[in-house]
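One chain of protein is taken out of this complex; the other chains stay put.
Order of writing sets the labels: A and B. Residues in every chain begin at 1.
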Amino acid sequence: MLVYFLRRLGQSLIAIIVMAILVFIGVYAIGNPVDILINPEATQREIDATMQRLGLDRPLWEQFFIYFGNLLQGDFGRSFVYGQPAMEIILQRLPATLELAFVALVIAIVFGIPLGVIAGLKPDTVLGKSIMGGSILGFSLPNFWQGLMLILIFAVLLGWLPAGGRGPTTEVLGIRVSFLTWEGLRHLILPAVNLALFKMALVIRLARAGTREVLLLDYVKFARAKGLSERRVITVHVLKNIMIPVVTVLGLELGSMIAFAVVTETVFSWPGMGKLLIDSINLLDRPVIVGYVMLTVFIFVFINLTVDLVYSGLDPRVRAGMRNE
Amino acid sequence: MSDQTLPAQKPRGAESPLRRIIAEFFESRTAAVGLVIFALVAFVALFAPWISPQNPYDLSQLDIMDGTLPPGSESFTIGTYWLGTDVQGRDMLSAIMYGLRMSLIVAGTATLLALAIGIATGTAAAYFGGWVDTLIMRIVDMQLSFPAILIALILLAILGKGVDKVIIALVIVQWAYYARTVRGNALVERQRDYISAAQCLSLGHGRVMFRHLLPNCMPPLIVVATVQIAQAIALEATLSFLGVGVPVTEPSLGLLIANGYSYLLSGRYWISFFPGIALLITIVAINLVGDQLRDVLNPRLRK
Partner (left out) sequence: MSDTVIEVRDLRTHFFTRAGVLPAVDGVSFSVRRGEVLGIVGESGSGKSVTGLSILGLVDAPGRIVGGEIMFRGRNLTELTSHELRAVRGHQIAMIFQDPMMTLNPVLRVSTQMIEAVRAHEKVSKAEARQRARDALGRVGIPSPDERLDAYPHEFSGGMRQRVAIAIALLHSPDLIIADEPTTALDVTIQAQILAEVQKLATETGMALIWITHDLAVVSSLADRIAVMYAGRIVEDGPAPQVLSAPLHPYTVGLIGSVPSRNRRGAELAQIPGMTPSLLDLPEGCAFRPRCPRALDQCRQPQPMRLLKPRQEARCCNPHLEPLEVTG
């Protein structure tokens, strides 16, 4: 187990380093770092000072080590727009994005898995077919337009929920969250649903495919032959087996939800780091962009690693496979 | 193979595989409807300049007095604005036709380029194996572990705006899917006798790859390409909506939707709504076709 963990950790570190090198190439080698890293409105003296601080007057390989050293310290430079360290600004926005992504993930699982299992158990009924039809629609709906339609229906036409913004937050363990107050929750619902619908289609498909596959297996027949109730067969024997692929995929998708939060956050003016990224791209605030990229890469690699470990915890066969290695 | 199996195969071989695939494809009514809708959409996009009621980007044809009229309003110039007008008095129906054209051109071009790159790298990886394979597949794996939208956003942050930049971003995002598909199938095909036979005849690498290996990788590639073109259309629309895609002067559907965003909140829904419907119809139609193609072209699912 430990060997396996260490090897995965090593692979993850390599992935981060490679991404750092690619970003370096993108920013320093292809683009003009002076343009990218220094505020276009800076004076010549400021430019010279920054160039010296960032070591842009030195040879490329030396620059790389300076860049890398700064990365290790989490130093991505100062935001041109806010004048604060880029990472600080991003980290301030991180909790809002994480809360959105987590709530969306929970919604996707809580509604997606039962719907998928039902569609898998009764594939030829009207109910099963409508669930699948809905999931095809969910796959095809462009997420940003779906968000606009949610706003149109629930905020503009019905007036039930606010159209955007985060609303009031409560501080829990130093992290500001929305879901503890009614008003905060009201602001959270539409963006979270919008982000969740995107993944729910996937959860439904996975759960349905898994259910249909598992139902044909002998151990389900054997479980029925033991005289178990249909409920126990489905909630224990079928569900536990389909949970493995679903959890694996969903865990990996948490990263993509954080990335896709960019769209939802922009539509709903949700003050997360995705909206920050878009604003930064439009304002050419490059230190923030680089910081966002590296942080997201880190989150991704971290999630992949965690999912691997959780996956091995869920499936005893994988645990055994690792012991044998 | 024994002689006995040959006569049994004959009646199947007599029917051309293409004809069988077409016949099986149309067994599903939804897929047929999807194909017809897609053909219609493509037709509208292709001939937008000739069939649209007005040229929405010729300012002399626009009347600012007609701004944000609801669907069905009458005009003095082109008859009824069936889908309403935007803030500049532009007929939304015409704008959608032009936007669709832009969306399909960008996504189509990107898909074709990505397909070409993916096929070349994927076949090379499978054919040469060794370090070529390792290198290409490492890049592919790494890229596929990050969501497309993230990669596209980063690229556009570095490259800047513009139709060509969007196409480059879409190509870079997509090529890995094709490379992986081609390599996977080519590896299977490579084991087959006919490749060894071709190599024994000492045909050139290129000839073996493109005349022998590739045709056998086509069915799964077509399925992936269908799914990917829908993805490309959606991704381009998203990027344009976020303001990092195509320029304002050549709007795609995504940009049209973004333009209507602020009017949506005051109930003037049509500026965002109808371009979205056009986008949705296009993507659903392609996905329906793709779903059926997957069933028809996948030999494992055939009885």
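We take it that a residue touches a chain if its C-beta (ideal position, glycine included) is under 8 Å from a C-beta of that chain, and two chains touch if they have at least 3 such contacts.
Note that the structure is predicted; figures quoted are calculated from it, not measured.
Interchain touches from the omitted chain, evaluated on the whole complex, reach A.
Considering A:Pro59, A:Gly83 or A:Gly227, the position touching the chain not shown turns out to be A:Gly227 (whole complex).
Taking the complete complex into account, A:Leu217 is the one of A:Ile17, A:Ala49 or A:Leu217 that touches the chain left out.
Where subunit A meets the omitted chain, the residues involved are 215-219, 221-230, 232, 236-237, 240-241, 244, 314-317, 320.
Throughout what follows, only the chains that are shown with their structure count from here on.
Inter-chain spacing, taken between the CA centroids of subunit A and subunit B, is 25 Å. Touching subunit A in their complex are the following residues of subunit B: 142, 145-147, 149-150, 153-154, 156-158, 230, 234, 237-238, 241-244, 254, 257, 261, 264-267, 269, 272-273, 276, 279-280, 283-284, 287-288, 291.
Across the interface of their complex, subunit B is touched by residues 15, 18, 26-27, 30-31, 136-137, 139-145, 148-149, 151-152, 155-157, 163, 255-256, 259-260, 262-263, 266-267, 277-278, 281-282, 286, 289, 293, 296-297, 300, 304 of subunit A.
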